[in-house]
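Supplied in structure tokens, the structure appears directly below.
One protein chain is absent from this view; the other protein chains keep their places.
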Amino acid sequence: MDYSLQELLVAASAAEIKDGDVIFAGVGVPTLGALVAKLTTAPNAIIAMESGSIGPQPYRVILGIGDNPCVENCICTTSLWRLFSDQQRGYFDVGMVGGAQVDKYGNLNSTAIFGKGSYTRPASRLPGSGGANDIASSAKRTIITIPLQRRRFLERVDYITSPGYLDGYDARERAGLPGGGPAAIITNKCVFRFDPVTKEAYLYSVHPGVTVEEVKAEVSWDLKVAEDVKVTPPPTEEQLRITRILDAGGIYTQGNLKNLTFDKYINMLEESYESLKEIFKGVR
Amino acid sequence: MDYSLQELLVAASAAEIKDGDVIFAGVGVPTLGALVAKLTTAPNAIIAMESGSIGPQPYRVILGIGDNPCVENCICTTSLWRLFSDQQRGYFDVGMVGGAQVDKYGNLNSTAIFGKGSYTRPASRLPGSGGANDIASSAKRTIITIPLQRRRFLERVDYITSPGYLDGYDARERAGLPGGGPAAIITNKCVFRFDPVTKEAYLYSVHPGVTVEEVKAEVSWDLKVAEDVKVTPPPTEEQLRITRILDAGGIYTQGNLKNLTFDKYINMLEESYESLKEIFKGVR
Amino acid sequence: MSVVEIDWKKKNDKRMTLKEAISTFVKEGCSIIFSGMGGAQCVAQTYEIIRQGVKNLTLIGDSPCECGDMLIGAGLVKRAEIAWCSYAVAGLGNNFRRAIEEGIPHPIELEEYSNYTIGLRLLAGALNIPFMPTKSLLGSDLPVYNKMIKEMEDPYSGERVALVPAANPDVAIVHVSRADQKGNAQIEGFSSNAENMARAAKHTIITCEEIVSTEEIMRYPNLTIIPQYAVDAVVELPYACHPWNFPYAYAYDITFHAMQLEAFKTREGFLKWLDEWCFAFDSWEGYLEKVGYGRLDKLRRIERRFTRSSL
Partner (left out) sequence: MSVVEIDWKKKNDKRMTLKEAISTFVKEGCSIIFSGMGGAQCVAQTYEIIRQGVKNLTLIGDSPCECGDMLIGAGLVKRAEIAWCSYAVAGLGNNFRRAIEEGIPHPIELEEYSNYTIGLRLLAGALNIPFMPTKSLLGSDLPVYNKMIKEMEDPYSGERVALVPAANPDVAIVHVSRADQKGNAQIEGFSSNAENMARAAKHTIITCEEIVSTEEIMRYPNLTIIPQYAVDAVVELPYACHPWNFPYAYAYDITFHAMQLEAFKTREGFLKWLDEWCFAFDSWEGYLEKVGYGRLDKLRRIERRFTRSSL
């Protein structure tokens, strides 16, 4: 069965989730991955949305961390500060974060690319931490999603928005951070994991058709490679089927937002109600 | 119209409440006073109950700070910690507190009477602060209710459970307390208020039939007396009428709890529903 | 947390009997906290702990009534970190008084706070932060006798604030209106400090008037004050608060309470009460039958005239 890169990323994100996990997920690929996991291998997974919703099972695609689907069929609506407090308390197993730069210790930058400028006048200003710093600080394990590009994979990021393992080894514990740190970096070409002692990222698996050399060329430090580099499993038929129902409009997996008209959007919602209600039956 | 001492205390408590006040009240005379005020001169007063209820208008007498009447026709049910936080924020105008000992600066003891013993092995152990310390710390003004007895009115209490003006003058501000401190001490014989500069309690009014000398005999420090000692106004007919409807069973104003049977209690509640519904109509 | 501890919270069906829940989580020497405030007290839960005779407890609480006074009277409390112990309108906490004044049945250690600052200790525990600042306690004698209350200068303004340490009890017992088998717990009415004690504790036992389906929980997600991931066990326990009230469920049985507290005035009266109302039965069911379901039903029915559940 043919699949797009985005669909592979959804499947790779889903693969990181164990049954019963509580997941702090942003919109897009992470939420799709969490929902695919819930609808396949992890029926007891709970998704938490930053605005203050816990456990939604929405019958439409989620278009914002405070979009109405976040409260649909959920078990609890509460506050942002309470949800993050629950994460700081250690109740959240998986946090999904992204960024514009990542370094060998899994530190993430989503604040500013300094370029020839500085923090106060950067070459490129990004949105900022949002909840990413908090997730990276407190989730039991974090999953990083970021495109593999040499300018993004750095010895050291310009600005640590979200702490990974800081300077490696026990630097994270010494800083007083309660969460476990990054478990994986999922990119468009491969998956990285972290050495249990040095906490340095190493190449764990390449996506089908990608070579180790291709990956190394896009990493700006001397990348360590697993002895037995695996091939990232392609999406299963069931994963693909569910992904395509969840994002039937192709907003995340096809980049279709630009072509969407209001009438097509309302129509998409109407159809979504029926089709998603059907697939959620299994986990209710 | 004849009235009991308890009924006078209810009226004196009611007299301390201004329209629009937010009142933190315990059960018994304070709540009755607050409700009498609300049903007469202060229709926009809001009563807050420690368990987490704001603005109840119950159709029966409140028998505990977490009794069900606390949630009846209220505007908000929330948490204890949130309610006290709102008080610490400065939203509560009046706090009503009691104790076993009070001193010339309005400090209250509801923890332990040391006697010949000590804090760890006192002659008489009292229930403790409960919320009294918090109310006395943060309410804009506190109203103290305590029986007038020489062993209770001391130069200095054994233990400051609830801060009044501490050592007088600006000691309270220096301690960092946000609330305004005691505004009055209401006793079974008189009302005290506080000197605006020294913060020492002085005799403000005597209840009808009580002499200044009688009061002085029950105070163990050299009591200052207002130049024009007033007579505490007796309850008005309306105040009495309402008090007797609110506490129709005489649980607080007649000490009738001991004689109450289960059937009389259920009957009392049934009758209360009709009579209180009627008197609350005016403020709804 | 050990792996075993995490497993309870991940279970999909957390239902057990009160007896099982207490014997599983309430261990000799542990610290424990109960929900309720001036009503809605955990009475059935207290009786079961007395029945099981779990000793050397550290009781943490804002204003415990039965769960303070009776556990102390039963000789099960080594230490109390509380703000108040009594029964308010119906009577005094005579077991608490006897323990402090006379060391009967044995002396207890006391660490005193106020209701709000116990609430803040639980908030800190729920947030996994070591302490909370407050304006309460300043100037009073509570910090004089309780060295766990510290004062500091605010590093921003230089103002004085008091600090109270986080509380993380081994066990929290929280009584709610309803919960599903996973532990999603809803309360109608006030929640006192329930949502924070559930999160502050290592193990959380939810007892409820009624177990409902998860679909029913999903109908009112705004009422869920404790989500399943903070819960280890769920016990259906109707009339758990008798003689106390529970909002939208049953009225306060103050005449029963007055009788009970009259008995507690003497040590002998208290011990006789335990024999007749606690040790005589194997479970709360026996107590309820002795009270009489006719009486309980009257309390339930009269409550519906005043506070009617909208669930």
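Read from first to last, the chains carry the letters A, B and C; within each, the first residue is number 1.
In this section, a residue touches a chain if its C-beta (ideal position, glycine included) is under 8 Å from a C-beta of that chain, and two chains touch if they have at least 3 such contacts.
Every value quoted in this text rests on a predicted model; they were computed, and no experiment measured them.
The chain that is not drawn here is touched, among residues A:137, A:187 or A:243, by A:137. Of the listed residues C:32, C:176, C:223 or C:237, the one in contact with the hidden chain in the full complex is C:223. Of the candidate positions A:75, A:160, A:201 or A:240, contact with the unshown chain belongs to A:160. One chain of the complex is left out; on chain C, the residues touching it are 127-135, 148, 150, 152, 154-157, 159, 161, 163, 165-166, 187-189, 219-223, 310. Residues 20, 22, 44, 46, 53-55, 71, 73-78, 85-86, 88-91, 178, 284 of chain B touch the missing chain (whole complex, contact as defined above). Residue positions on chain A in contact with the hidden chain: 27-28, 49-53, 58-60, 63-72, 77-81, 84-85, 87-88, 111-112, 117, 119-125, 127-134, 137-138, 159-163, 166, 171-172, 175-178, 251, 257-258, 260-262, 265-266, 269-270, 273, in rising order.
One rule holds for everything that comes next: only the chains that are shown with their structure count from here on.
A count of contacting C-beta pairs for A-C and for B-C identifies B-C as the more extensively joined pair.
Relative to chain B, the most remote chain by averaged C-alpha coordinates is A. Here the spacing of chain A and chain B, counted between their Cα centres, is 56 Å. Centroid to centroid, with C-alpha atoms defining each point, chain A and chain C lie 40 Å apart. Multi-chain contact residues of chain C (touching two or more other chains) are absent. Shown for chain A are the residues that touch two or more other chains, of which there are none.
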